[in-house]
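Of the protein chains in this complex, one is absent; all others appear in place.
Per-chain residue numbering starts at 1, and chain names A, B and C are given in the order in which the chains are listed.
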């Protein structure tokens, strides 16, 4: 019987500014990637996100990004050495771990955010730096890797368990990469269509590109966005559609 | 036979800016309080400070401060609730712990920095918030407490081990508090005099106030500053004078 | 015939985070106090706020605050000298002026934000530092001063024109000061009651304290908040009620 995790990037408020509806999302997803203060989040937001996750039994992971509040971690920043990146990622994981311990939780996984995530899907050196940071901090942490990416290979190279991720609401190209957000059709908005698409990915073990090409990939978790106006409806539809088809929705680290 | 720890606040560089001479200081002191990125330090600076400490066998502690790079954590910031402070302190401890694990070290202690340190020496609520954060993250962490302060009482209330700290180069008032840096004579600059003063404190189990009053206090560690021009000479003189008098200089957590 | 300005603190989004509904508020108020990047706002947000203000004919002022994105400028920060404060305020005014020139506008006024505003209403030294900064940058800038406060006296001492401000939705104490937000009843939420209250203030030339005491003050501008859920409704009601009573609502600097 098929089994899948639903993950979302949460805890992305900062100080007086709110992003998304974390409480609602945490009632739907099974894993939360929690911003760690570099691109979003702050210690107080992190603590309250963790408290909610604890209440709702959602697995929590670190969601490290570039130090770029202004750009929300979406801007590419170049000039750091791999060991700088390692230190930057280790710092963020540790910060979340301490707050998780305080909340009676343990951090189960790490997923790179935004530009750091996109670059490390493509670039071996960066993917390895992140995986080395994860392994150095805690070998039991799982890496969330874009299915088929350098992140997956880096996790293997470092001997880390990993979960392969696909996106319910993002278009893929024929190479199995996400279509850039700058291109038309990159982000899908039809809630029902995305839910059915997610189910097909799981049943089929593949993603389908914009041109219709089927690209087989291992799939352990589906990312649903938390920061769009229709995020909650989308996440609910994806979960409901999966469960209606008999797919078990549960945290990947419990597999 | 008397035994004492020498501690210093280190890792206070940031990016391209250097503060103090950490390499020299780490050859003299037995405990380092490492800035955690809020008032000074960054992940890369933290990693290199930890690597040096590891080489030189110096115990490392977290040195959390207010989020205030511009003010170097010396400005009082009001408006956070005790639970906000807890989250802020836990975050910084965790960030250092992860980098310490990566460097093959474990964090042994926590000492609040600058305005956060000064306020928590005086204010029970703040001292308790910090001690709660330490306990929540790791009950085995020791708290460095200004001798006779609210920090000491908070450590006891929370059941944390603690090290009582005095300053070789700071004047005390008759209540056993540090004389404000804004007042004349608050900071002592005569290296030899400070070294002898440190020895007397240890031998006598007391500090002597500006007016000459003797104030008995428990003393586990002496703080020597790392960010002044004559910091290295001062630290060397204090250590040499203590050792010449037969005092053992060793990390407090090994006591 | 009575005449009054309606002002609001706007441009308080930051990067990916939105605060309030600036476009709607700029269709109602006659003066906008634009955040300058220290407590909120960033160059891109400032530019778009200015462009909207330009379209809608709203006067723009600088809204400088403490350097505290995390705390939204609401936390008290102590430790800066008056000349540090002067530099900090001048910097923020200049940043907005340059963006205003680019938008075809000129900055007409300055109003201190949050903790900087509250402290400078009470403290002569701080009020004078801010007024000196304004005068040093541009003698033609008006200061928005809480009616009856040290800000008003500082503007007079520095020879600056100023506008006296009252709040439609904040309770006053018998000394004519705002009741702290931490106390019950400090913020009024009944839209209609606030609108009538604003009209009475203008007609009466006085504010009424929580205990019912009438405190005569000069009133040039009424502040309506832009960052609460019912901000737009409140602002609209205040303006409609004033205009229905024959009060002219127009920018204070055109008086």
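Everything that follows uses one rule, which is that a residue touches a chain if its C-beta (ideal position, glycine included) is under 8 Å from a C-beta of that chain, and two chains touch if they have at least 3 such contacts.
The structure presented is a predicted model; accordingly, all values stated were derived computationally and were not measured.
K.L.:
Of the residues C:8, C:92, C:191 or C:241, I need the one that contacts the missing chain.
P.N.:
Of the candidates C:8, C:92, C:191 or C:241, C:92 is in touch with the missing chain.
K.L.:
Per the definition of touch given earlier, which of A:6, A:115, A:163 or A:178 contacts the omitted chain?
P.N.:
Residue touching the chain left out of view: A:115.
K.L.:
Take the complete complex as the reference. Which residues in chain A touch the chain that isn't displayed?
P.N.:
67-68, 70-71, 74-80, 115
K.L.:
Taking the full complex into account, what residues of chain B touch the chain not shown?
P.N.:
On the chain B side, contact with the omitted chain comes from 13-19, 40, 42, 69-72, 74, 227.
K.L.:
Which parts of chain C are in contact with the chain that was left out?
P.N.:
37, 43-44, 46-47, 83-84, 86-88, 90-99, 101-102, 133, 136-138
One rule holds for everything that comes next: only the chains that are shown with their structure count from here on.
K.L.:
Answer with same or different: of all residue numbers used at the interface between chain A and chain C, are over half used by both copies?
P.N.:
At the contact between chain A and chain C, which are copies of one sequence, the residues are largely the same (over half shared).
K.L.:
In angstrom, rounded to a whole number, how far apart do the mean CA points of chain B and chain C lie?
P.N.:
42
K.L.:
So the centre of each chain is just the mean of its C-alpha atoms; given that, what is the distance between chain A and chain C in Å?
P.N.:
For chain A versus chain C, the centre distance works out to 41 Å.
K.L.:
Multi-chain contacts only, two chains or more: what residues does chain A have there?
P.N.:
Expected reply: no residues.
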